[in-house]
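A protein chain is absent from this complex, but the other protein chains hold their places.
The block that comes next holds chain A.
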Amino acid sequence: MYIAKRGFAKLTDTAKAAAQAAASQSRSGSDRSPSSSSSSSPRSSSHSQHPHFGHEGHVLRVTRLPNDLLVATEDHASPLARICVAVKAGSRYEPAELPGLTHHLRGVASCATKQCSAFGLSRNLEQLGASFRASTTRDLMLYTLEVSRQNLKEAIKFLSYATTQQEFKAWEVHDAQDRLLVDLDILKIHPEVRLVELLHKAAYRDGLKNSLYAPRFTAGNYHGSMLTEFAKATFKTNRMAISGVGVSHDELLNYAQKYFKMDVGEKEHALTPWSAVTNIEPVDHRVHHINGGNIVSEPARYGGGEAYEETIDCLTYAAYVTEGPGLNEPRQLLALKLLQHVIGGSSKIKWGRGVSPLARAAASATNEPFAVNPVSFDHADSSLFGVAVVCNPKDARNVLRATIDILHGKEGVDQQRLEQAKNRLASAILMGHESGAELVQDMATQALINKQILTPEDAANMVGKISLEELIMAAKHALAGRATFAAVGNLAYCPRLDDVA
């Protein structure tokens, strides 16, 4: 039973701590190497009064620990430390017989661990002023902790308990079904999310077709032992990465070596582990063995196809995509994103439809309101690249035909439009990563998927170097493959794939 022995800090304590930290800051400043001090001295002089900042500037550091755990940090001058633990436990690694297992896993992220109970976890983090959230992509499970720098020492313990020492008690998994049902009810009012899930189901043949959301019949029917087996197979240090923004590399390395060891023996439990406590034989025939304890990672298999979900709606939501390169081929992927900005950027004016080629083509095909966007759903080794359309059901066919023509290059691209698109894409990348929250999750994702991590500046520079021929080549390559088409909503007048392609 761990209770943070910390109330509200008294003024004298903070002043003392500030004086101590300032003294250590000035000492460490003299030890800094010439190269880093020259680049960061302007910043450090203005922050020398601030007690907690010993940052190094925007330097990305990556280390691979002996147990194959990757640690990446960028130490910004930020009072907030953000740590993200990424695990290769996304929906593509779900066992085939247990759809939606990762949705359940996401729901019990804040439940009991071997060292502290669910209540203790949430109260302690609350007391430290930390926020903890779990999100899933198709490849990864991301656990993010955001806390002020001085509380990181205490808070990171809880992050490690929640990611490496989960307990998955049967009744907590059962109680989490309420959260699951809320998620599924929210899905009812977001057809665009259902469209994306449908698109993946139609496009891929293996793991990537799994949805991020569990089917409704699984609520309350999955047992904690299934989650335990899944976690045992996927939460291994060679499938994990920790990234930090606003924390020094040495500090995060220290925590990673101390807390993320994954070999907590039975003796080190603070709470009694359930396997040791009850003398009751587990009579659970619902436990599935996941390939004898190892998840087999298969490359993505794209097949293409169509999928439709007809609902009562006044709009049609449709998407047309083909397969593109994954996150492990950043240059080709950036070329396709550049193409997205050539054919259509989103309007920067509220309620406006924009003047991009896509918007103009759709506007010529319908008088009703519409929304047309180029889309790209990126995964580790494959992506879906195309357009998504929301429009009046009667005009669906014309709008889709017009936008897909633009996608296939009807309006063409020249050097001037390429430069404009490059500016748009570079600024989008940089602005998207202004928030440390986005940056830390991106770093963790790239650490697990790529051999190298591209910072936003690297990515923006790479964009600048892409030539017109490269762009056209990438577009031709992507659009030559078999297409996937998915539609949700009012499908009374919706065309099929052979009508639009």
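Note that a residue touches a chain if its C-beta (ideal position, glycine included) is under 8 Å from a C-beta of that chain, and two chains touch if they have at least 3 such contacts; residues count from 1.
The rule is short, and it goes like this: contacts and distances are computed from a predicted model.
Only one chain is not pictured, and the protein name UniProt records for it, out of "Rab5-interacting family protein", "Autophagy protein 5", "Large ribosomal subunit protein bL17m" or "Cytochrome b-c1 complex subunit 7", is "Cytochrome b-c1 complex subunit 7". Per the touch definition above, the residue from A:73, A:117 or A:316 contacting the chain not shown is A:117. Touch with the chain omitted from the figure is made, among A:59, A:134 or A:170, by A:170. Touching residues on chain A toward the chain that is not drawn are 1, 3, 7, 117, 119-120, 123, 169-171, 271-272, 274, 277-280, 282-284.
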